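Coming up: chain A.
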Amino acid sequence: MTSIDMPWTLQLVIVGFLLFGALVALIGSWGLAKLPDIYTRLHGPTKASTLGVGCTLIGSLLYFSHQQGGVSFQEALVTIFLFATAPVSAHMMGKAALRRRLKGVPGTRNMPDR
Partner candidate 1 sequence: MIATIVPIAMALFAVAALLNLYRLAIGPDIVDRILALDTLMINSIALIVLSNIWMGFGMLFELALLIALMGFVSTVAMSKYLLRGDVIE
Partner candidate 2 sequence: MNHALILPILLPLITGAGQLLFYQAPFALQRLLGFASTFWLVLLGIWCLQVAGNGEHLVYHAGDWPAPFGIVLILDRLSAVMLALTAVLGFCCLLYASNGGDQRGAHFHALFQFQLAGLNGAFLTGDLFNLFVFFEILLIASYALLLHGGGRARSRAGLHYVIINLVGSALFLIALGTLYGLTGTLNMADLAQRVAQAPPGDVPLLAAASLLLLVVFGVKAAILPLLFWLPRAYSAASAPVAALFAIMTKVGIYAILRVFLLVFALGEAPINETAWGWLWPLALFTLALGGIGVLGSNSLRTLTAYLVVLSVGTLLATISFATQESLGAALFYLIHSTGMTAVFFLLADLLGQQREEGYDNFTATGPIGHRWLLGTVFFFAAIAMVGLPPFSGFVSKAWILQASAQESQGFWLWGVLLAAALLTLIAVSRTGSSWFWRPGDMARPYPLERGPLTLVSSMVGLNGLLAVFGEPVMGYLELTAQQLLDPHAYIAAVLPEAFVARQEVAP
């Protein structure tokens, strides 16, 4: 880390984003580890991929924008790409789970059984 001659307010904002992002992602992964069935677990990574990574990226965007004296847009690109691809992963994994006739946790409503 090279230069830290950054206004403390900006630092605070960046730190806030980074910490928040990390916490959200941690909760998402906690969910992945804890939730009872595959269908509920599928919701975990959505958190990481959206808000978790998103906030980290915003923090990074702010940091590098200040560092390079201009707006750093590359973080935005990462977000766009992630938002485009992550739902497909979830979709395909969900289909795979259905295909393998995985059972939902007892009490799951409308469990498809076709």
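Here are some notes:
To be clear about the criterion, contacts are C-beta pairs under 8 Å (C-beta built on N, C-alpha and C of every residue); 3 or more make two chains touch, one makes a residue touch a chain; residues count from 1.
The candidates were selected such that all candidates are chains of the complex that A comes from, given by their letters.
Source: prediction; values computed, not measured.
Checking the candidates 1 or 2 against chain A in this complex, the single touching one is 1. Taken together, the chain A residues at the contact with candidate 1 in this complex read 1-4, 6, 8, 11-12, 14-15, 18-19, 21-23, 25-26, 28-30, 32-33, 38, 41-42, 44-45, 48-49, 52-53, 56-57, 59-60, 63-64, 67-68, 72, 74-75, 77-79, 81-82, 85-86, 88-89, 92-93, 95-97, 99-100, 102.
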